[in-house]
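Only one protein chain is missing from this complex, and each of the others stays in its spot.
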């Protein structure tokens, strides 16, 4: 059964130095508040997994939390490069970053294998690509019926998965909708799962086949309104496209990135204070 | 794009003698009207696939439409045996029936492989079971990462899949909800798909992550109200449990089964006339 | 104090008691569903019932006649597809307890739901495997509910549909099945549990009014009795009342005879 905790408590209890951590959300519902809290609590040597690293991992990598990144597309969507990611890969700053690089189809299948308690997944992929030459964990398997050779990829089994969702009820049952990404699989593939939500509600009132994660599949649930901004939460707020563009400037140089991170993350108490410093339009009046 | 047809037209055009046919619906939304029409049109030598054969395949087998059955559980749920299925297996009546027997988990995975255009699926299954000894198409595959040996099952790729759903819009986009079974996978695994629906509507008004089959994945769509009875259609009508129990008596002896089938299926023009003969409580006043 | 009760009621109550509160339970139709719902309505209100039709957290007010009744979907926390239920939930290792029935079982709790007689020319063609082979391997624990008779408790299965402890001893571990396997067989006469090393089933609790001779007379192998063999507590008045109320509501809703149970896994 999920335990309702503050985000600080949840990260303190369930994300440990050296852990393999998946933070998912495919452009939608990216758990930025949780990412900030990991930086704030100075976790180190994390093996990060995420299909689209996005700004959330640019921040974690630049802040020195990561030793490894498993990913399939590392850019600032609609804008350009992830400068902290590139700086780590191209210049080992602030530390070398081991890459385990895959395709979207591969990583999506690898999460499915993890959720299904299988050691590997089979896909029709990578034909003619150089990726299997630089990642020895992309292998092949032969169909025992047709003799066809297909790509094989090891299952993803994170120590902890962190996602953001729209709602959870008192018991900790979680509901998300809209662009679902790979969140359900990432939670079910993990040993532990932390879910931040926009609202804590009495009942979910979910449609019959909605994406619901029962309380007993979740370790901790935390109420963090606007916890996905600058990503968006369908039905709650829009994507902060201006911030995605601004990030290009904030992150381009090491010093400006460091100053921004100190002011906005390290020296803020929590995500609500971040929203205040950031002058986020959604900050509740109560916190001003 | 799906074409709106009468059920008789759809079966005439898209179900051929000798076809591999999957009619799915896991206790819910079983396409009985379509099954009757296949009997009425006297299709022969069908290779039937279905996780839970149920009354619909008992009828098709007893009527002599089938040469083969791929299945995982063949009973009358909550009642007992499928007598026509048993008579075919135990006494070759009305014809020998080749069995390809699997487990639920296997067949569900095999449909997923079919929908995914993979030649086989991998599952953790059958350990210690005799089923692989009697079905040489249950094989094994070795994980290229861990060396673990897992079960492998060939993909299901029907010539035609037939399902029943709640609604379709003018364009032929199909919506189903409630117990979803393996219908989406069965449609996507097939060369052709026929969908009967409770209602033709202007717009589906589906929730964002509902189970929708876009029109371009469906070959023919047919409006057949109550087309799943004696199974049920969530939101429309309940399961006719009395008929499931009555079937035990109707189907137990060959002669009574034959007489029933003649009167109710062969000599009725369509499913509406069947409902009238059957004195179904849902038969529209207009047809009386 | 308890009212008079039938042996079926004793069996159902004994099975229900096995389910601990909060357990996630994969339920088949018939006796398992009755027992799991009785548990939910008595000592285990937070038991999570998962039906192979995809209903997770179903809380039906009456017993379903089929594994996919509408009420299961309506009362569930969520309803997922059949592939998902077998892939992410059962194979994924999320099921604490799987309930199974069988047409035949042997002393190592291996189960047959496929055929009586040879596979190619069966005397009786049974429904088949359903979900049982993977429930018996992937659920963390398995409970078997079945009426006891020499036809059912056989010396040798005609067909092994689902693995219990295979040939006994550590055979199951050697076959690397993920779950622990059967922890109890609950019958209308007694409760049997696997011996800690041999894994042969032995009687650990005898229902009221039943004697050892009756149990031996309903078992085709020479059944063993545990050293400390208990007497099963009779159904309490509350257990009986909740069970009978549930069956009365079910009969009113379905027009079903309460004993209607299929061997669906």
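Just a few scattered comments:
Going in written order, the chains are labelled A, B and C, and every chain counts its residues from 1.
Keep this in mind: contacts are C-beta pairs under 8 Å (C-beta built on N, C-alpha and C of every residue); 3 or more make two chains touch, one makes a residue touch a chain.
The structure displayed is predicted, hence computed values, not measured ones.
Put simply, the hidden chain is in touch with A, B once you look at the whole complex.
Of the candidate positions A:244, A:257 or A:271, contact with the hidden chain is made by A:244. When the missing chain is restored to the complex, the residue among A:20, A:72 or A:196 that touches it is A:72. Contact with the chain that does not appear here is found for just one residue of B:12, B:134 or B:188, B:188.
When the omitted chain is restored, the residue from A:86, A:139 or A:258 that touches it is A:86. For chain A, the residues in touch with the chain missing from this view are 26-28, 51-52, 71-82, 85-86, 89-90, 101-105, 108-109, 111-112, 123-131, 134, 148, 178-182, 184-185, 211, 232, 234, 238-239, 241-242, 244-245. In the full complex, chain B makes contact with the omitted chain through residues 1, 112, 115-118, 173, 184-185, 188, 206, 208-212, 214, 216-217.
In this section, only the chains that are shown with their structure count from here on.
Distance between Cα centroids is largest for the pairing of chain C with A.
Put simply, the C-alpha centre of chain A and that of chain B have 40 angstrom between them.
Centre-to-centre spacing of chain B and chain C amounts to 28 Å, using the average Cα coordinate of each chain.
For chain C, the set of residues touching two or more other chains reads 73, 79-80, 87, 91, 138, 178. Residue positions of chain B touching 2 or more other chains: 123-124, 148, 178, 180, 211, 234.
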